[in-house]
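Removed from the display is one protein chain of the complex; every other protein chain stays in position.
Showing subunit A:
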Amino acid sequence: MHRGIIHAFFILFSLVFIIPMLIVISISFSNEQDIVRDGYRLFPENFEWTAYQIVFANPEQILNAYVVTTIQAVLGTLLSVLIMSLCAYALSRQNFKWRKPITLFIFFTMLFGGGLIPTYILITQYLHLGNTIWVYILPSLANAFYIIIFRTFFQGLPHDLVESAKMDGAGELRIYFTIMLPLSKPVLASLAFMTLVNKWNDWFTALVYVRDNKLYTLQYLLQRILKESEFIKQMSRDMPENINLGSFDLPTETVRFAMAIVAAGPVMVIFPWFQKYFARGLTIGAVKG
């Protein structure tokens, strides 16, 4: 009996998460006139592809954003995971002389930071990374918290492994690549996946540091689409009626949502399949750094 109520609750509760997604999809397949007349609907009044035809007729900007975002996410994640795990391996070695000061040096950045303004001035005025692809990679190369998670994991591995490998004359780099890395696949997968999701969803970096529209990431492009077409509408409202803006006839509402689906859809379908890595990463992180 009580389970029936709980199931009923969860079925309703899951609609709270499904319906908003359905609405976005529905708007993208709607007729612009229907929307303007009746508002957004859970199901399209007249199903049509027009918005998608328009999006795919001008795919340059989205394709370009896909390339930029892929570089940021994939290259960024690979470099990040490599640098963080190498450092964590060194810090996990009990006989490493500078282990304590380096750990403190890294850990302190979790407690205190210079903030946005000094970072912005450093990156744009001194390092000249603003408006370059590097701004997506370099300033977010490592994360102190992830290094500590890696280190804790490495410390949990049997110490004898390293000792016997050293007896066989293996160097540190070789021990790291041939012994430590293969043994740490679970933590590696979790942290790599969490980094990948964060980087794929990043719009902040572009918002702050990028002006060149060839360097827009998908999420930043979406943000501009949501803001800008409104701006166009605002302008057309203020215009005398005989002046026709180029975009006046564009079905802005449906195109905007179709763009959102094309830009974010494919990955949104993939990510939840890997949720176990995400959940595990969070669990490791929450229990102890």
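Convention: a contact is a pair of C-beta atoms (placed from the backbone, for glycine too) under 8 Å apart; a residue touches a chain by one contact, two chains touch by 3 or more; residues count from 1.
In this section, contacts and distances are computed from a predicted model.
According to its UniProt record, the chain left out of view corresponds to "Sugar ABC transporter permease" among "Extracellular solute-binding protein", "Glutamyl-tRNA(Gln) amidotransferase subunit A", "Cytochrome c peroxidase" or "Sugar ABC transporter permease".
Mapped onto subunit A, the footprint of the missing chain covers residues 2-3, 6-7, 9-10, 13-14, 16-18, 20-21, 23-24, 27, 35-36, 39-42, 83-84, 86-87, 89-91, 93, 95-98, 102, 105-107, 109-122, 125, 127, 138-139, 141-142, 144, 147, 166-169, 171-173, 176, 197, 201-204, 208, 219-220, 222-223, 226-227, 253, 256-257, 260, 264, 268, 271-272, 275, 278-279, 282-283, 286-289.
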